[in-house]
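With one protein chain withheld, the remaining protein chains of the complex are depicted in position.
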Amino acid sequence: MVTVVSGLINVLIIAIYATVAMMIGILFMGIGRKIVARVHNRVGPPIYQGFIDIAKLILKKTNITHGWIYDLALLFSITGIVLTILFLPIGGVKLLSTEGDAFLVLYLLAIPALGFALGAGASGNPNSAIGVMRALVMMLSYELPFVISMVALMIYYDTTSIAEIVASQYGKWAILIPPFAISAAVADMALQGMLMEAPFDIPIAPHEIASGPMAEFGGKHLGSLMIYKAGTIVAYTTLFVDLFLGGGVVMKGGIVADVVNFIVWFILIFLVFTLSLLINTSFPRFRIEQAFKFYWKYEAVLAIIALVWVYWMVIS
Amino acid sequence: MSVIKPLKAWKHLLKRPHTIRYPYQEHVDMEGKRLPTEVLRGFHSNDLEKCIGCKMCGMICMNDAISYEEIPELEVEKGKKIRPIIDYGRCCYCGLCTEVCPTGSLKLTPNFKLIDVDREKFRFMPTQLNVKRDDYMVDENAILFSPEEYKEKVKGNK
Amino acid sequence: MKMKEYELFIGPQHPGITGNMMYHLWVDGDTVVKAECNVGYLHRGFEKLMESRTWMQNIPLVCRICVPDPDVNEMAYSMAVERLMGWREEVPERARYIRTVVLELSRIAAYLMGIGSYAGALGIYTLPQWALGDRDYIMDIFEQLTGARIYHIYIWPGGVRWDMPADLPKLIEKTMKYLEKRLKLYDDVFFKNRIFFDRAVDIGVIPKEKAIEWGVTGPNLRASGHEYDVRRLEPYAAYENIDFDVIHYPELGKFDVLSSGGDAYTRMLVRRLEIEQSISIIRQALKKMPSGEHLLKHPNWFKWEVPPGIAYERVESSKGEYGYMVVSDGGKKPVRVHVRGPSYTHGINVAETILKGANIADVSQILFSLDICPPDIER
Amino acid sequence: MKAKEIIGRGEEVHGRLYVKVEKQEVRELIKTLKENKFQHFVMLSCIDWIDDGEFELVYHLWSYEYREHVMISTRIKREGEEMESLHDLFPQIETYEREIKEMYGVNFIGNERLTPFFLEGWPHMPPMRKDFDSKKFIKDVFESIPPVEDEDEGI
Partner (left out) sequence: MKYEEWSKISRIASKKSLWILHFCTGCGAIEMPPVMTSRFDMERFGMAPMATPRQADVLLITGYLTVKTLKRVIQVYEQMQDPKYVVAFGSCPINGGMYWDSYNTINQLDKYLPVDLYLAGCMPRPEGIINAMMELMEMIEKGEARGWEKYRKNYEKYKKNQEMAFKFGKVEE
């Protein structure tokens, strides 16, 4: 009986945990549009614009579907994103993080993109077919440098659990160690690709392929897609903060420490997200093969250099 | 060909944006002069006493935007009792009718706000509207310049 | 393994198209194999309407042909009518200078819109927001000078409709200073941006030897290396006694020459540098502007008969050479007015040839770099 | 006028050289001009002289070196006379000919792309001809379409 109750409590915590993360993501979309507007020398929408947009889309009267694959693909990507968030410790709170979940998170990175591609492919719009092809090539290209920099981290802290990495960074953030500064830069560029911010917003380029895969999404589908986008914002920035900025763990101890850690984590992911947005405002878009060359030539080399340096540090 | 220079765009974060918060703030040009100016070609205003119903404006208008209507209770010494009705579904605000008007009674005012659901509302007889700047404009005493008066104003400073 | 070619419609409703036209692309993988242009969405039959209107009634109609750069139409039509009436030398001096200022302001506004939409096609949304926001200051100048923001109906045969108010030169000077400060920021953010160089060099190349034969004119011709500008070849308004240099391919001022010319990169730089030329032209025109009459005496508009003849006048617009052929048989209405829109050749023949072999991602960039204005094509 | 020496005939009208030639000589004339530095083909216009019952095709050429403009004009009958296509001299002539075929109904032999250009599915006679009355056309096509009223206004 007790285990059932504690199990239910656990489920409740996890549910709250995920919805809070999603709400922060939607809030960040509103704040992000405000920051981008300020750089554009204009006023920009109110902060809560993200909530209004999603509410409007979900409350649309008609809903055009292109078959059940098109509908379920979106659930596929939203579950993928929620799962990724659950595996990432937020502010030191370790939920489902166990041994070996670094590789699991890498695998989970792929699921939402595939779900997104499945839905877009089923919609039968030629623009979204091209967009899907580009999204998959993008995913392929930013995975390599990101994996190499994660391997470097795992070698240094000789563990494969993100929670371990966060714990062992308690005093000294990983980014302060010289080789990890390089791999942090590489991971930040990969983060730019994951969040589809310029110069890597090639799959959803409105001017070239009429917002690519999202061309056919409307109404409720677009609403759930925006929730998925909010999820990606929180998930990927948290992943970066956990790996390189110590996951926001500043104090140890009871409830007060948890609250402080949560606030520090919130500030850190906000800074990382703002940096990626500001890069978005000042660079045009790459072509898909230029982006691929950028990742596999410059980024991969830098990542390997950091890996070798870390390996040399670990041996000596 | 640099990657650092584009980051200069970020200094706009500290500056105040130059957006005009329109309904709540006046549209002002660089020197603080309120727009639209008196010269703007907006809706017509017609002084029914000075107008003699000569139909010159109807003849010059290539869009057939001007039709005429008899007003019986107008007491007028010369000319006919018909006054122009302007259809803003045809008018292109070019102002040729005001240039041709012999008595100078037909003028263009800077008023431009007319939004409606029903098409018929866009066809009305312009009277001597004491053109109160519409409610979005704060300045009540709208100086009403016709193109001729505007020329005198400008000629003064040759 | 030959991929099955499939067709892609860059249709009338598409953010990557300049205005209302459609390109039918046959795509093999990522490269365009064949492109076909389909226009006619904005065809109002201007020339048919002009044949049923008197000479003065055509002025409000004429300025509605090319929307981003409307003063060019009024100027070309007015010059053609002046040529037929024999007023060519009698146009007052002050009117010539005011016309030069109006044309250059309209050119700056059109270039700012062209650069803004091109940068939007490349994916940086900061520059369109800045460029179109700064273009609005020029609209404020036009409103106080001519009484309307876009369609000015200001340049009439024989001069200009009203004189320039006394306080306007001060406002123009202030706006020009503001624009110069902004242009430096545009350079840092976009024109000296590494990714603009990666994306735009050697894309959509118009070779120098073929440029004239294809009928390319204006900034696109100068970007291919020819130093031809109608303001220099056939000076009109007050361009004789204003010195400006014609920007063309090899000399790109402070920007380094990175390509063989004629590509999207050079076209945008030519437009960017011509804004500075226009600013200096406006300053000289304002300084040298004499006082005096601003409009010739018009005959009665209802009984105005232009002597018979055929006249062709050309004006340098931001899109290229804008020409008006006006034929009159001595009646109250023109027999035929034929408008040579510069985008007529750029939009159809030139675009279809240089789109072959381009990447899909670059299609909208090439179209924006040619600065095609669909109403020019179908009037 | 340098162009006058090259061609030998034509009179100066409003600062432009205006040459009247027969239908067959046009190709010859344009080719000679093209060799002598008149490389910019400005445009091809068609004027409908309904009283003389003829179309006037005007080929405009401009030379960047001599800064001169030449108008080569030929007259063809309004009904049924055809003109040979010159699109091999300049590529853009093909588009001008398409437009004139659609607007005036002049057929150009040798131009294989005379498909409808601006107007889609236009069943009537070419609209730019002077005997096409657009006001009457408007009355019986667009005015005759009834407006859509709602039976029960307030829902």
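Labels for the chains are A, B, C and D, by order of writing; each one numbers its residues from 1.
Just so we're on the same page, a contact is a pair of C-beta atoms (placed from the backbone, for glycine too) under 8 Å apart; a residue touches a chain by one contact, two chains touch by 3 or more.
The shown structure was predicted, so the numbers you read here are calculated from the model rather than taken from an experiment.
Among the displayed chains, contact with the absent chain in the complete complex occurs for A, B, C, D.
When you scan C:27, C:113, C:270 or C:285 for touch with the missing chain, the hit is C:113. Which of A:217, A:240, A:265 or A:283 touches the hidden chain is settled by the complete complex: it is A:217.
Remark: the residues of chain C touching the chain excluded from display are 11-15, 19-20, 40-45, 48-49, 52, 60-61, 64, 67-68, 113, 116, 128-130, 132-133, 135-136, 139, 149-151, 375. For chain B, the list of residues touching the undisplayed chain reads 17-23, 27, 36, 43, 62-64, 87-93, 112-117, 119, 122-123, 136.
Residues of chain D that touch the chain left out of the display are 118-124, 127, 132, 134-135, 137-138, 140-148, 150, 155.
In this text, only the chains that are shown with their structure count from here on.
Between chain C and chain D the centroid-to-centroid distance comes to 23 Å (mean Cα coordinates, whole Å). One simple way to say how far apart two chains are is to compare their mean CA positions; for chain B and chain D this gives 40 Å. Note: centroid distance chain B to chain C, computed from Cα atoms, is 28 Å. Chain contacts: chain B has residues 6, 9, 18-19 touching two or more partner chains.
Shared interface positions of chain A, i.e. residues touching 2 or more other chains, are given as 39-42, 281-283.
Interface residues of chain A facing chain C in the complex, by the touch rule stated above, are 36, 39-42, 126-127, 130, 198-199, 201-202, 205-210, 281-288, 290.
Listed in rising order, the residues of chain C touching chain A in the complex are 6-8, 14-16, 30, 119-126, 129-130, 133, 189-190, 193, 195-196, 198-199, 359-364.
Contact residues of chain A toward chain B in the complex are 35, 37-43, 278, 281-283.
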